[in-house]
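Shown here: the complex without one of its protein chains, the others still in place.
A and B are the chain letters, set down in written order, and residue numbers restart from 1 in every chain.
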Amino acid sequence: MAKPRVFDVTTLPGFTFIAILAFVLLYAPIITLVIYSFNGGDSVNQWGGFSLEWYAVAAKNEAVQDATARSLIIAVWASVISTTVATMAALGTTRRGKFTGQTMIYVIINQPLMVPEIVTAVALLIFFSSVKVATGYTGLGYLILAHSAFCIPFAYLPIKARLEGMDTAMETAAADLYATPWQTFRYVTLPLLLPGVIAGAMLAFIISLDNVIITEFVKSAGQDTLPTYMLGQLRRALTPEVNAISTALLALTVLILTVFVFVTKKRD
Amino acid sequence: MSRRKTRRSKGLDGWLLSAPALILLVLAASGPLLIVALYSFLEKGDYSGVRWILSGEGWFRVLFERDIFDQTVSLADANLSIFWRSVKLSIATTIITFGFGLPTAWFIATRPAKSRAFWLFLITIPFWTNLLIRTFAIMEVIRNQGILNTFLMHFNLISEPIQILYTDTAVLIGMTYVYLPLMVLPLYAAIDRFDFRLIEAGYDLYASRWQVLRGVILPIIKPGIIAGSILVFIPSLGAYVTPRVLGGGKNMMIGNFIELQFGQGQNWPLGAALSTVLLLVVLVSLIIYTRASSRDDSNG
Partner (left out) sequence: MLSAGAQRKLKAAAGEIDVNTDIAIDARNVGKIYGAGASAVTALGDVSISIEKGEFFTLLGPSGCGKTTLLRCIAGFETPTSGSIHLSGTDITYDPPYQRPVNTVFQSYALFPHLTVAQNVGFGLKMRGASAADVAKAVDRVLALVKLEDFANRLPQQLSGGQQQRVALARALAPEPQVLLLDEPLSALDLKLRKEMQSELKRLQSETGITFVFVTHDQEEALTMSDRIGVMSAGALLQVGTPHDIYDRPVNRFVADFIGETNFLDATVEGNQVRIGTGDLLAVPLQGETGAVTLAIRPEQVSVTSAQTGISGKITEAIYMGTDTHYTITLKDGSPLVARIQSKSSGAFDVGDTVGIAIDAQAVQVLKS
């Protein structure tokens, strides 16, 4: 017996099927990667039982240790620097009406989102190689500088969104209650802005941690980060070790994103 | 304290507060792009780098090549096939991601308010996950001893593995996979703002489901479609990691070709010229996008 069909204006033929298929196709490869990172045995083609063996191998590998430390150092610096300057820029470009050159500022800030990464990478390679020759300095500074720059738009967007959602009446009320501009910032604007700043810093951290192309072009010899190390290890198939590192990075990303969702949700 | 001063300081404060970010960006992002443009007009150095002599050779070599012996000029077929592959794969990626992206975005936007955040989160995880890791993941699926071939062989659907890895198909599958979230998110943003009563109005006026989709939904969410297409097309055209991992050495795209000029090819001016071309294509796409979306605004 045929069920009476309820007419729902929001359904379109086949859309739900394709959508579910898309989610399955998005997650199947990632889940496979995660499962195989727990594969015991040496063959990447055969399931050899559950094991944390490859995590142990990766953890003991000095190159992995170095790359991890380097990735974290760069990501911490880049997120601190980019979030600081992005917060200032967000304060400068919102809540004060339109001013000359505002669009120009937006374009420069969002530029890393628009230009293909390979082009920026090539540009930095050319620029930094001459600076390296001129100064003789080949340290991590170049990577930190490059990462800080391309992280700025990612830090800027959530901070700007938060500021635009904040009622300017708060600052007016503070000024009315004898708070100087600095006190107003310290006791009213900054506490209210904090979720946006934390969100921005987390996005910047993820973006820095994940970067491959620019890092690959800017790094000096022996300055591998985790992603460039993994790219360098690439053969016909993934080594189980790279699989394990990928899964660990993936877990870190999911963790940060979950915290991000909670931080941006709360107080609203 | 004068009135005049307080009013003028609005813009000045804006610039002063933005200055550190701008300096950082000009130093390590926008500024060096100009150096690239400059390098494209210099002469190639003996090993790498450039000689500071003006030359059009870099730009010449984008499209043409000279025979080593008799200096005859001919079109550089290898280069052209790389450009063609890049454009072809990028357009295909954009179309396929739209095919999957529209239903997916629609599906998320029509979930009840509570579970919508969850589905959106499911799209955001791949979006923020390392591109390299996602490319590795798809490689694990399509390689000869990967899940797909193993599965098909296990059920005797094929007798020997299909060679997908290191073909254009592999690059296309990979780019579709890694850039799908970039299509879904702007489409979702557009559909989320969509007033569903308009669909009711469409059905009320005797439109069929396909007519509603074509005549009502698609025109209204057009800005989202354009945004999604640009967001997928631009990184596809400049893709480097995905074609390198999945395409192997032979199936290069522009990104890999540029890298080659700064690596083994050691032709910086050519690499710089290619980068400039890529930059110009992106710039044109962005201008088309801005035009298209502002025209949409004026139509209301």
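Assume contacts are C-beta pairs under 8 Å (C-beta built on N, C-alpha and C of every residue); 3 or more make two chains touch, one makes a residue touch a chain.
Note that this is a predicted model, so its numbers are computed, not measured.
Engineer: Taking the entire complex into account, which one of A:75, A:108, A:163 or A:188 touches the absent chain?
Structural biologist: Checking each option in A:75, A:108, A:163 or A:188, the one touching the absent chain turns out to be A:188.
Engineer: Can you tell me which of A:140, A:175 or A:234 touches the chain that was removed from the display?
Structural biologist: Candidates A:140, A:175 or A:234; residue touching the omitted chain: A:175.
Engineer: By the contact criterion defined above, which parts of chain A meet the unshown chain? Give residue numbers in ascending order.
Structural biologist: Contacting residues on chain A, toward the hidden partner: 167, 169-170, 172-180, 183-184, 187-188, 191-192, 267.
Note that only the chains that are shown with their structure count from here on.
Engineer: CA centre of chain A versus CA centre of chain B: separation in Å?
Structural biologist: Each chain's C-alpha centroid was found; their separation is 18 Å.
Engineer: Please output the residues of chain B touching chain A within their complex, sorted ascending.
Structural biologist: Touching chain A: residues 10-11, 13-18, 20-22, 24-33, 35-36, 39, 49, 99-104, 106-108, 110, 117, 121-126, 128-134, 136-141, 143, 145, 147, 150, 177, 180-181, 184, 196, 199-200, 203, 209, 213, 234-235, 237-238, 240-241, 244-245, 254-255, 258-259, 262, 268, 271-272, 275, 278-279, 282, 286 of chain B.
Engineer: Note which residues of chain A are touching chain B in the complex, please.
Structural biologist: Touching chain B: residues 9-23, 25-30, 32-33, 36, 44-45, 81-82, 84-86, 88-89, 91-93, 96-97, 99-102, 105, 108-109, 111-112, 114-120, 122-127, 129, 145-146, 148-150, 152, 156, 203, 206, 209-210, 212-213, 217, 227, 230-231, 234, 236-238, 242-243, 246, 249-250, 253-254, 257, 261 of chain A.
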